[in-house]
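In this view, the complex is presented without one of its protein chains, the others remaining in place.
Up next is subunit A:
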Amino acid sequence: MTANPPSDPNAGHTIRSWLLTTDHKRIAVLYLVSVTFFFLIGGAAAGLVRADLLTPEGDLLTNEGYNRAFTLHGVIMVWFFLIPSIPNVFGNFLIPLMIGARDLAFPRLNLLSWYVYVLGGLFTLIVLLVGGVDTGWTFYTPLSSMFSNGHVVLVAAAVFIVGFSSILTGLNFIVTIHKLRAPGMGWGRMPLFVWSHYATSIILVLATPVLSITLVLIAAERLFGLGIFDPASGGDPLLFQHLFWFYSHPAVYIMVLPALGVISELVAAAARKPVFGYSFVAGSSIAIAIIGFFVWGHHMFVSGQSMYASAVFSFLSLAVAVPSGIKVYNWTATLYKGNILLDPPFLFAMSFIGLFVVGGLTGIALAMLSIDVHVHDTYFVVAHFHYIMVGGTISAYFGALHFWWPKMFGRMYPLTWGRITAATIFFGFNLTFFPQFILGFLGMPRRYHVYAPEFQTLHVLSSAGSTLLGFAYLLPFVYLGYSLVAGKRASANPWGARGLEWTVPSPPPKHNFVEIPTVTGRPYDYPIDKEDSR
């Protein structure tokens, strides 16, 4: 073990020491601050959309203004919050700690990826200031390439740049997991959080470049009239959708796979039991990543693609339910006869499972060709993907925040407030999005801001829910912020949890481990009979 002496930029608490740090834990905190910033902007745009939908006439915004509001909401939330949130904050912080490494494989590349993310974010903010974009976050042609009045090329550049950041992070995680595991930590002894990040990273490295080239082509189409997506020039607009969804469906798994990893950790810690069917839960992450590459066509059932292609994509989409189901059943089995503590992380995990099951089951409904044709481009779809991407990912994100907060900052927060937040988010979320299932089933199309008066009651319910949800999202700022100043010091292992990250002090020292640990047992070796008091 010939570790180099600590390099200067990582020391102290100066601004320079933060901006030039190569410590994965500090970079995680930099990401925490920046994704929180974009979460607030994206959330404000959502609030604007929900406020406009209070009345059937949409009095608050113009047609154009409404389109720009929901597009920015989508662009910011998808690319600047949901995709980077768990991997870049908690993956960065925890993967080296969990596998017994001193840092990620390429610390400077890790810092670069944060700067690239910030650069992409600046582009988005410029777009926001100069008036936004009106294409929806999917940039469908020919609207984006020929008719849009918004700043499509600028947004495409922003997303292209932030994609580069994703690729660098994914690459770093894969190399770290392959090469830097502590002695004794075989693949069968890795925490499930690490497994799910491994699966996520494969998607990040292999799917993101396809989005990059698609964005280059759409920018070239708009600037130079390339013609690849324009039938008048011999191109094919459907080709855009194929290329876009080849990335963007796997991107849904980029958002939810890390969340699934978080929940496995939270459930095991809350039940104080080993995760039931460890290898199946680990393997199902890889299965979701692989199958996820073959289901993009279910976004195109009514686009005019061949019926046979649709049937195959329908079947493959149903197949994703199998590994997803394995996870939910195994968490349930883990909780069975567990010695459960109703701590905030556990409540967030329960919230996740509830929302994930609703989102997943409606996903099965949408994967059915016949049902999808009926509810295509309605609020049913909006509700479905919010349950999975937003309900799922944000519950897990908040769960992770409440579980590892003491580890990250060395302070405890008031648990009661965490419980109140978890319950309010769950209630607010359902009040916001459940009415949208009904709206969609009744035929309310998505992306409309003027609607028939009979839909108003459900829209008002949904907007009321979103107000509650927004309030609940703001609560942690208060008590987590309070904990930083006045919270009591956290012990190394405040939850009585298993895993290498709990064997080091809170917050962990700069080089994580004084001596690289040797792993001798399986993960989640919880005492089953003995009460483990904290």
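As a convention for this text, contacts are C-beta pairs under 8 Å (C-beta built on N, C-alpha and C of every residue); 3 or more make two chains touch, one makes a residue touch a chain; residues count from 1.
Following the convention adopted for this analysis, contacts and distances are computed from a predicted model.
A.B. asks: Assuming one chain is omitted from the figure, identify its UniProt name from "ABC transporter permease", "Quinol oxidase subunit 3", "Radical SAM superfamily protein" or "Hydrogenase expression/formation protein HypC".
C.D. replies: Hidden chain identified via UniProt as "Quinol oxidase subunit 3".
A.B. asks: Based on the whole complex, identify which of A:Val89, A:Ile161, A:Ala207 or A:Val295 touches the chain you can't see.
C.D. replies: Per the contact definition at the top, the residue touching the missing chain is A:Ala207.
A.B. asks: Give the residue, chosen from A:Ile126, A:Leu171 or A:Leu461, that touches the chain omitted from the document.
C.D. replies: Only one of A:Ile126, A:Leu171 or A:Leu461 touches the chain omitted from view, namely A:Leu171.
A.B. asks: Quick one: say which of A:Asp236, A:Glu454 or A:Asp525 touches the chain that got left out.
C.D. replies: Of these options, the touching residue for the absent chain is A:Asp236.
A.B. asks: So which bits of subunit A touch the chain we can't see?
C.D. replies: Residues in contact with the chain left out: 1-4, 7, 22, 96, 101-107, 109, 167, 170-172, 174-175, 178-180, 205-210, 212-214, 216-217, 220, 223-228, 232-236, 239, 242-243, 246, 516.
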